[in-house]
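Apart from one protein chain that is not included, each protein chain of the complex appears where it belongs.
And now, chain A:
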Amino acid sequence: MKNSYIIKRQEKIIFFLPILLFLFSCDGLEVDTPKHLLTGETVFTDSKTVEAAIISLYANLRDNVLLTGSVRGMSNLMGYYADELEYVSPYGLGDENFYKNNLSANDGTVLEIWNGAYNQIYAANAIVEGVQNAEYFTEEERDLYTGEALFVRSLVHFYLLNLFGDIPYITTTNYVVNKSVSRSPANEVYDHIITDLLQARDLLPLTDSTGEHVRPTKYVASALLARAYLYTKQWTLAQQFATEVIENNGWEPNVENVFIKSSPSTLWQFSPNREGDPTHEGEIFVIPYAPPNERVLSTQIIQAFEEGDLRKENWVGEISDGTQSWYFPYKYKIGIGGNNPQEYSIVFRMAEQYLIRAEATTMLGDMETAKADLNKIRSRADLGNTTAVSQGEMLEAILHERMTELFSEHGHRFFDLKRTGNLDSALSFKPGWESNDRLLPIPEREILLNPNLQPQNEGY
């Protein structure tokens, strides 16, 4: 290799070829948005895609978050947590920690509830923010979208508040703000919830245009307002909004038809993923064979029914292996895999509004209205009028009626025991129950990532 070369000009040019090629090819780095993604900017330029973003809120609530009838929803988890469901799996699976009131701050399901709920709140806030651009939407459209998003935002916060106690109220998508929020006292959270609901109530339509009650209306917002006022002991307002709902919506007199999708007493129900899909409640509650291997209806619920209660006959299923019988919630009849043209999963229904008004009027001393409302529920179940006389007896009777009317629906039982201060007395029979269990733990991950969420709820 003694012979040395001097690089000639043409060789230099050849050397620069790759460099030139590189420079020319750099434009090729732009990629199109792929078929499965839409950018946020695109979504909020078209009412069709905004509509898709809004129904995604309901679809997620139906299938994944809080109100879902699936195993991850309140109906199941808080049913276990209170005294509605019994856990009969021999395998130590899944929901046992809820049943045994054995939750820890690093419980995966609790984290899932928390994250899923705040994800819904983010999606709702993104809609509130996204539709403000007047360029693409009419005022009507914007009102509708904002009303639905605000309703969902307050609904989800309502459940978070009642599960976890003081929580942050999130009103923006800005993660820089949201990552260091603090817990607000419960009364402030209620203020936010009520403010949002009052606004949503103004913006939402009087009726659901589909006629199927699958979209929240003004009265659904009022129904949640009535509940929020009840929970905060603002009896007059609770009575006022329950009355508004009762006076403007129908009533299904037949117990058998309450949970079919055309029931006039339904205020809001979920449209199924596919027409004919069974409800998630049906999928998890209906027991096809004995012995059952997950959940059964508790002895407490079964014993709560008075003799001749049509609800026990119609809403409770029984299965036997020949020697032993088990009971299960049977409000929805179609179980896993079945074809179900008749049932949608119901979220808000009239019976609750009567019970809210009964309780509010009891507290306000209007015992006649209270009794009438309570008897309205009882008579549908073919039970005689209530024998309660005093305010205390009435409250007890209403709580009992809520137990038999609303069992296995979205954790009503737990929330009722909690707000009436009856948790400890009602659940003391459970070996794992402690007073501190009235609140779920704030997920440990949250406190680690955002120390402003301290302190942890007592007992965790």
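Here is the rule we use: contacts are C-beta pairs under 8 Å (C-beta built on N, C-alpha and C of every residue); 3 or more make two chains touch, one makes a residue touch a chain; residues count from 1.
Methods note: contacts and distances are computed from a predicted model.
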Omitted chain (choose from "TonB-dependent receptor", "Transport permease protein", "glutamate synthase (NADPH)" or "3-methyl-2-oxobutanoate dehydrogenase (2-methylpropanoyl-transferring)") - UniProt protein name: "TonB-dependent receptor"
Absent-chain contact - pick from A:S104, A:Q132 or A:T236: A:S104
Residues of chain A (touch criterion as defined above) contacting the omitted chain: 1-5, 7, 11, 14-15, 17-19, 21-22, 25-26, 28-43, 49, 51-53, 55-56, 58-60, 62-63, 88, 90-92, 96, 100, 102, 104-106, 111, 114-115, 118-119, 121-123, 125-126, 168, 170, 173, 175, 178-179, 181, 210, 212, 214, 270-271, 273-275, 288-291, 293, 321, 324, 336-337, 431-432, 443-446, 448-451, 453, 460
